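Take a look at subunit A:
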Amino acid sequence: MSEHTGIRGTVWFRALTGQASPMSGDPDSVLTADALLGEDNARFLCVVRDPHARFPCARDGQVGLEEAYTLATRVREVIAQDTNTIKRPIIAIVDVKSQAYGRREETAAIFLAAAAAADAYGSARLAGHPVITLVVGHALSGGFLTHGYQANRILAFDDDGVMIHAMHKEAAARITRRSVESLEKLGETIAPLSYDIRDYAKLGLLHKLLHVDRPEKPSQQEIQDVRDELIAAIEDARNSPVDLRNRLQSKEARETRKASILTRSMLEAQWAEEQAN
Partner candidate 1 sequence: MNPERDDTKFINRQSFIELDARERAKALFDAGTSRELLGPFDRVESPWLPMQGVTPQADDGCVVMKGKISGQAAVVVALEGAFQGGSMGEVSGAKLTAALDLACADSEKGIPTSAVMLLETGGVRLQEANLGLAAIAEIMASILALREHGPVISVTAGTVGCFGGMSLAAGLSSYIVLTREARLGLNGPEVIEQESGVDEFDSSDRTLIWAIHGGEQRYATGLADALVDDDTQEVADAVRRFIAQGVPPVHRSSQVALYRSRIAALDPSRQWEPRELRATWGASGSVEEKR
Partner candidate 2 sequence: MEQIEFDYPAKRKVSSKAHVGVVGSGDLEVLLEPVEGECSHIFIRTSVDGFRDTWKVVLDRFFAKYDGVVRIQINDAGATPGSVLLRLEQAVEVSEQ
C-alpha cells in the first residue's frame, strides 16, 4: 500500500515539464528542467531511480553523493543566473526512498553532500527564490532534509502512497522493539509518529494537501490543478518572509506544535531579560 514504487517522481516531473531527463553531464538519477509555470520559467528538480548509478548503494532511488551534489549544482546555477533579475521559482518534486546507506558514502562524507544540497535550496530561499516542494511519494529522513525540506511551502498528495517520516516502518519497529502494527497503532494517537500523510498534515508543516485520484496516472485536469496550486504557492511565498516561520504559524501548528511555540516565546523573553542585565 505504501510501498515505494519510485515512478511517481518521473511521472509528475514529465507531467509538469514535458521532459524527463538529466541535464548534460548529470547522472541519470537527477532530473532537471526549466519549464513554464504561470508567468515564471521555473526550475524543476527530481531524484529518481537509476539502476546503473555509479555508486552501488544509490541504485534504487536513494539520495546519494552524486544526487546531492547535482541538486546543489543545479540549484546554485539558478541563484547565480538570477542575481540581478527576478528570482525564479525552484520546484522540488519528491519521491525518494531514503538517503544512501553505504561505506563509500560515509567515507566520502555524504553528510556534507546532503548539507550542500540543503545549503543550496536554503540559500535560494533566503535570496528570494520561491522554493516549493511537491511530495508525490515518499520523503524520508536524510533524503527529505537534502531534497525538499528547505522549501518555503510544502505540498503533498493525500493518498497512501505518500509518506513523510523520519525512518521507514521496518527499521523504526526494529529499533524501538515494537511490531510494525503496534507502531502504526501508536501513530493513531500520537500525530508526529504517524505514517499517514493526513496525520502529518495536522503538524502544520504542510501548505496544502492535494487530492489526485491516481497519482501514478494523473488526468490532464488534475495536472492543471496541481500546476495552479504550485502557482498559488509561489505567489504566497513571494508575499511572505523568506524564513520558515510559517511552519509555526499555521492553524494546525498552533494546535500540535504548542510546545515549540511556548519554547520560542519563553526563550525570547529570557534572552531579552539577560540582555537587559
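In picking the candidates, the idea was that all candidates are chains of the complex that A comes from, given by their letters.
In the analysis below, a residue touches a chain if its C-beta (ideal position, glycine included) is under 8 Å from a C-beta of that chain, and two chains touch if they have at least 3 such contacts; residues count from 1.
The model shown is predicted, which means the values in this text are computed figures rather than measured ones.
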| item | value |
| --- | --- |
| Which of 1 or 2 touches subunit A - same complex, any copy | 1 |
| Subunit A residues touching candidate 1 - in the complex, by the definition given at the top | 54-57, 65-66, 69-70, 72-73, 76, 98-99, 101-116, 118-120, 122-123, 125-126, 141-142, 144-146, 149-150, 164-167, 171-172, 174-176, 186, 189-194, 200, 203, 205, 243-244, 247, 257-260, 262-264, 266-268, 270-271, 274-275 |
